[in-house]
Structures are given as structure tokens and as C-alpha cells.
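Excluded from the complex is one protein chain; the other protein chains are retained at their positions.
As written, the chains take the letters A, B and C, and residue 1 is the first residue of each chain.
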Amino acid sequence: MKAYSPREMMATSAGRMIGNGDVVFAGTGISMLAATVAKRIHAPDAVVFFETGGIDPSLEELPLAVADPRVMSGAAMNAGLIEAFSLLGHRRLHTIAFLGAAQIDRFGNLNSTVLGDYRNPRTRFPGSGGACDAASLAWGVIVFMQHDKRRFVEKLDYLTSPGWLSGDDSRRQAGFSRGGPIAVVTNLGIMRFDDTSRAMYLSEVYPGVEVQEVVVSTGFEMDVSRVREADPPTEEELRILREEVDPQRLILGPPA
Amino acid sequence: MKAYSPREMMATSAGRMIGNGDVVFAGTGISMLAATVAKRIHAPDAVVFFETGGIDPSLEELPLAVADPRVMSGAAMNAGLIEAFSLLGHRRLHTIAFLGAAQIDRFGNLNSTVLGDYRNPRTRFPGSGGACDAASLAWGVIVFMQHDKRRFVEKLDYLTSPGWLSGDDSRRQAGFSRGGPIAVVTNLGIMRFDDTSRAMYLSEVYPGVEVQEVVVSTGFEMDVSRVREADPPTEEELRILREEVDPQRLILGPPA
Amino acid sequence: MPHDIAGKLMSAEDAVRRFVSDGSQVALGGFTVSRNAMALAREIIRQKKRNLYIVCHSHGQSLDLLIGAGCVRRLEIAYGGTGRFAPTCIRFRKAVGAGQIEVEDYSNYQMSLRFLAGAMGLPFMATKSGLETDLVKVEGFAAEVRGTGKVPSKKLTVMRNPFNGEEDKVVLLPALNPDVALIHAQYVGEDGTVRMKGLTFADLEQARSADHVIVTCEEIVPRSFIRDDPDQNSLPSFLVDAVVKAPFGAHPTACYSFYDYDPQHLNLYKDVAARDDLFSEYLDEWVYSVPNEEAYLEKVGVANLMKIKANPAIGYAPGLDRR
Partner (left out) sequence: MPHDIAGKLMSAEDAVRRFVSDGSQVALGGFTVSRNAMALAREIIRQKKRNLYIVCHSHGQSLDLLIGAGCVRRLEIAYGGTGRFAPTCIRFRKAVGAGQIEVEDYSNYQMSLRFLAGAMGLPFMATKSGLETDLVKVEGFAAEVRGTGKVPSKKLTVMRNPFNGEEDKVVLLPALNPDVALIHAQYVGEDGTVRMKGLTFADLEQARSADHVIVTCEEIVPRSFIRDDPDQNSLPSFLVDAVVKAPFGAHPTACYSFYDYDPQHLNLYKDVAARDDLFSEYLDEWVYSVPNEEAYLEKVGVANLMKIKANPAIGYAPGLDRR
């Protein structure tokens, strides 16, 4: 029996990527857990903000949407979308954005719009929301995904949010002055991007996960030569997650 | 002995041009007197706002600058410049802007920047402030001027604020979708602009002012064939001006 | 009448009748589960408005209801979802899948900038958001509707920044000026001034960009209250056409400092939205057969309203069962 669930592993893995003083553009899922754990352990000065305009709310209760009134309480500021996205792209700020998607390709480009033809979709998803903006403007992006072949695809059905585009220098050439995905955190492990080619590679697998499991769950060829085993969540991380951050397991879901 | 001063005549003349429901972009001089008299007599629903962002303040005391704290008290909203200029140009609003200037030409273009060469001026004035914006974006503009030949000129030293530009259809061709000067109110009379040529003509002279006095005080040729005598301030207008609006005569100056 | 609300205070029925027409371009205020102008959405459905052209950023409940009731033909949107209750709005998803509505996708910042441009009277705004994405490359609307009615002549366009080198490209987004904006606020003063509490999302930009504005509100407050701190006010009266007093008018979405979202109702909605027959029954039961908002709130019931009532010191209902 595992002592922690994949979601707990994902939340703590991502949490460790947040630096002290980072300004974190969070969604309402695992990213908020990651940010909160980080703040309580190694990044007390990290600030969480939401695309709706809520800046550094007290988060006494977990919001279930970025427009939840729980992001408006005890905050440093209640603003609006214009201010939030201005901060997201602010050149002075080390902004880290957490995103999810329906599909990802080898360069970390994301689709959260449709499966199939855009005008005649097989499945319609909610759409960009602020994802395209975050992927365009943030200092860096961390992506959460369920790891499976239909999601890690050779070619996106629709490119909603720009990653490293076609790799190499293409992101800069497109006109972006910063940003790009830093890591992809899945239920199996952590992927990062090569400094030169910008192609995704397997960086870490979770304890008990075989590299081959990642390979077969990925719909494109991926370098696995640099892989190492990820550190499991610490006692402290798990205690904070379970007792302080999400005691009702609203986001954590069922325990391991 | 006159029963009223030129400033009192100017304030009441301009006040009559304000319609009920107009949204008035005011400065701190005679325009505020004009707007206040209008509100208290025939335009109770006119709203005064300032380029600094003060919308419909109570104006218990006369402000001496558009950034005076007196424009922040009892207002409908305290905003900022961006909001104020957005309102000024708002296509839904019948905005009337009051402007002054150092020079005006026959098409109502204004100079409030320099006399002489721009880079080597003989006299430097404060500059556009919001004047160019008001002249560009407001539904209509009313100009206050001292009537003299050095101010009513054939050619401006610097075109700060667009009037009817070179007349006829030139304002629309320049890219402006509305606006243009409605009237020029001076210490001698009221000038308006021909509907077709957009050239300035003498519309009214104040009681006791000779047309010839206007002609010699104007540095360009002006049609005077349509002139009539202006109605003097009423008892009611004078009472409100003197007793309610500016009892200290901060703006009205010395009595007649 | 800028100094008196009297000429503007009206019922939701009158406001919708006067300012929303078949084919109107409508901006929806609020965001996913918060401050949707639900009372107006329900009234629009009752009045069977058709072919609406909705423009919004991230929208949830009122959008989904309007789409499900067949009121919407065309949609410019960044996100259709209702938080954890419906990560993708269900009737929205179905309608797009069935080709029943025409959709054009933008991002949240892009849509917000378009409203801001409209609010400021600027023809367009430039951003780097979306370069090389399908948001920029793929149009949703058919070529033949381009430039007709309120459909912009181009979805957007990419240009070089004239103040910088060749590589500095930007996306130009056309301004939005919808026919009408539907906004739910906490307070309107007796002088018509609007005060919104909590996050404003892009509501103020939407209202300022629109030709007409309908504001529903929780409370009408004295002029003295609203004028005592002008810093806190959100919209001047002269930009508002209709004020509708509608307590709990955002239900089942939240209204910060007044009430939380209603998890029970949103879960009910999620279940019925998945099936056409159940959804049709839902519309009958919760919209068509309730003549007005008073009747709607009676149906929701006092016990439920008390459950979601916000603790005013913190703005939401602490400990609410949100599963």
C-alpha cells in the first residue's frame, strides 16, 4: 500500500518548483495545493494570485473556482482581469503559472479548446480562459497532466497556449520576450525541456513507476536518458496537505 | 455704470449653451461658474466632471485646480485620468468641454503650448494638459478667450488642440468621428462657426460693445453679417453667480 | 436623469423588454460561478429572445442557461465553465458539438482588452498574448458574416511593433461595443451610482463599452451612503440605463458579501443539463413557470437561502457543504 496518492505526489513535486518570492498564477486544482504547501514550507514570501483579480487572498477555505468569493477575502487587493493579466506579464515579476490541458505536444504547446475539427468538434472543452495569456506572458509555466497517450500527442488538434512552439529559437522568433514551459508534472513523473532543442524529456519518475510505463503513455518520442527517481513527499509536506490545506480532500480526492 | 462685469457676462452666456443632461468637462475658471449656473437654472441634470477623474462632485467650495481636493468630496466617483478621458470621448455621452488658449485661429484651432519657435520659444505656456484630448474627443467644445488681436491670429505658433482644422470637411478627413468647436465666448461677444465652411463668424456682441471693436480685436477676417445683440445676464443668473457660486469672487474677480 | 434613479428603476421584465432585442450583442457580466446576472438571464429566456450574440470572457451559469434555452446564435468567448461543478459548461459543449451556435475563441486577456478598448473609445489594443496560436490563426465565424452587424471585419491581426525591431510582433484586437451589458452589483445608490464589491472581473469594462447597461442589484442605498466614499464607487449613473432591484439575483452563482454559490442547485443543474429531457423540465420548472424573481426565490426556499447567506465579515458562507 502506497503511503501517498498520485495527486499528493503531484502537488508536492510542483510545490518544490516554486521559489521564495515567486508570484504564482494559480488555478483552483492541484496548483493551489502546490502553492500553499510551498508557502508553508520553503517559500513563505511567494504570493498567489488569480486571473480574476484576487491578489494574495487569505484562503481560509479552498476556492473551487477562480471566481469563488473565497479568493476575495482577506486579500491584498481585489482587482479585475485587466490588472491580473498585467501582473502576469509584468517584467519585474518572476511569475509562475500553473496550467492544465486536454492535449500537450513535445514542445509543451497546449490544447484546451477542442478535439477534432475546430468548427465541427468531436469534443468541446472550456477554451483558453487565461491559459493562452499565461503561456504567452508568464515568466514560466508548469503544466499538470494526466499521463496518457491520447493527451501526450504528436500533433495538437488546436494550439490554445504557446509552449516552445516548434522548438529551438522559435518562441523568441514568434515575438515572445520571455516565458515557456518549465516542467510537466503528471501522475507518473516529471518532464522538462531541453535547453537547446526545447523538446520534452523525462526528468523524474515517481517511486514505483517504470520508465516504460511513461514511454507507452506518451504519444511522441521522448528522451528518457536523463531520468532519475523523484523524491517522495516528506512527512511534513503530507501533513500540511492533509491537515491544513485540504482537510475535506475537496481537491486531493480519495486517499491512497 | 454697468450692472455686471464681462466675466459675469461670459459665465452666463456660456452657461446657457449647456443642455440638460449634458456631461460637462470643466476647468477651474469661468467654465465651472458657467456649469454651476446652468445646473441651478435650466440644466439640473447636467453633470460636471474633471480630467483628473472627479465625477459630479458636490463642489461645496470652488476648486482652484482640477486636482483640488474640493473635486474629490461628495462625488459620484473618484477615478483617475484614464477613466475621465474615456468618459470625455464616450460615444453615448453628449460631452461639452470648456477650453481656454493663448491663441485661436479662424477655424477654432487652439494653441496653449508656446509663442515663437517650439524648440526655442519666446514664451512657454503650460501645454496641452487635457485640451488636445477634449478638442479631439468631446462631442463639442466651447472656448473662452480674451478678445485681442494677438490671440485671434491668422496662423497659430503651435497647434495644440484641433478645431475645425482647415475648415470644410477637414476634421472628418483627419480621422475624427465627432466634435469640433461650437462657440467662442470672449469679453466682447460670442463667435460661432459656419455649418459648411467651418469659419468663425460673429454671432453676438454684448450690450454696449460695437461690432467694430470686435473686428479690430480679431487678427483675421471674420464675417460679422449675422451678428445680433446678446441677452444680458438675468437678475436670477447674477444672484446665483454672486451669492451661491462664487461669493468670495475667487474666479469672478472684481465686481463691475 | 443623472441625479435620480426614478426614471431608471424598473422590473427585470421591463428592462429586458426595453434593452434586449432578438439578435442583440450582449455582454455577460460576472465570471463562472460569481455574480452572473441570473435574474436577467431567466427573464430573457421567459421573453424568448432569439439569435443573441453573446460576448464574454470566462463565463458559466447564465451563458449555459441562455444557450440551453435556445436564445444564443453567436458567441465570442474565452472559457465556458462553472468551476468544479461543470469544468466545461454542459449545454455550451452540446450546442457547439451539434453545430447549433457559431463560436469564435479568444483568451481572457484578449476579451478583456477588447472590452477595455471599447470602454476607452480606442479602436483596438495590442498584446503579445496568442502569437502563433490557433486563437490567432483560426477564425470561428464564416467569412460571409465578417464585417456585418457587430462582427469585426477581422478576428484580429498581427503587426510589427513600429517602435521596435523586426522581431517584435504583436496581436491587434478589435474593440468591442456590445448593444447591452448585463451586470449584477451589490449596491446602487438612489442617485444611480453603482458600487460593486469584491472582484470586479471585467464587468466595469463591459458596462463602459456597451451602448446600454442593465444593472441588477442586491440593495438600493441612500444617496448619502454612496456619496460618502466616492473612491469605492464603480460606475456613474449616466452610463446606466436600467436599475433592477433583485436580491439574490445572481443565484445560483455567488455575490460576494451577500451570498455564496449554491452547490446543491449547481449539482442539480449539472445532472439535468446532461440530458435534453431533464433540461427541458428544468427550464419549465425553474424559469418558464416562475413568473418573476420573487416566485423563483420562493421555490429556492428560505432554508437554502439561509445556507448560502454570506457571513458579511468574510464575504462567503463558511463551512458550506460544497461537495
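The rule is short, and it goes like this: a residue touches a chain if its C-beta (ideal position, glycine included) is under 8 Å from a C-beta of that chain, and two chains touch if they have at least 3 such contacts.
Because the structure is a prediction, the values reported are computed rather than measured.
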### Task
Kindly name the visible chains that come into contact with the excluded chain.
A, B, C
### Summary
Out of B:Glu61, B:Glu229 or B:Glu244, the sole contact with the unshown chain comes from B:Glu61
### Summary
Across the whole complex, the chain not displayed is touched by chain B residues 28, 51-54, 60-61, 64-74, 78-82, 85, 88-89, 113, 118-133, 136-137, 158-162, 165, 170, 172-177, 250
### Absent-chain interface as seen on chain C, which is shown
121-128, 152-154, 157, 159, 161-164, 168, 170, 172, 174, 197-198, 231-232
### Message
Counting contacts across the full complex, list the positions on chain A that touch the omitted chain.
### Response
21, 23, 44-45, 47, 54-58, 72-78, 82, 85-87, 89-93, 137
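Following the convention adopted for this analysis, only the chains that are shown with their structure count from here on.
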### Summary
Ranking B-C and A-C by C-beta pairs in contact puts on top A-C
### Task
Please compute the C-alpha centroid of chain A, do the same for chain B, then give the distance between them in whole Å.
57
### Query
So what's the Cα centroid distance for chain A and chain C, whole Å?
28
### Query
At which residue positions does chain C touch at least two other chains?
none
## Note on the structure
Note: chain A residues in touch with at least two other chains are none
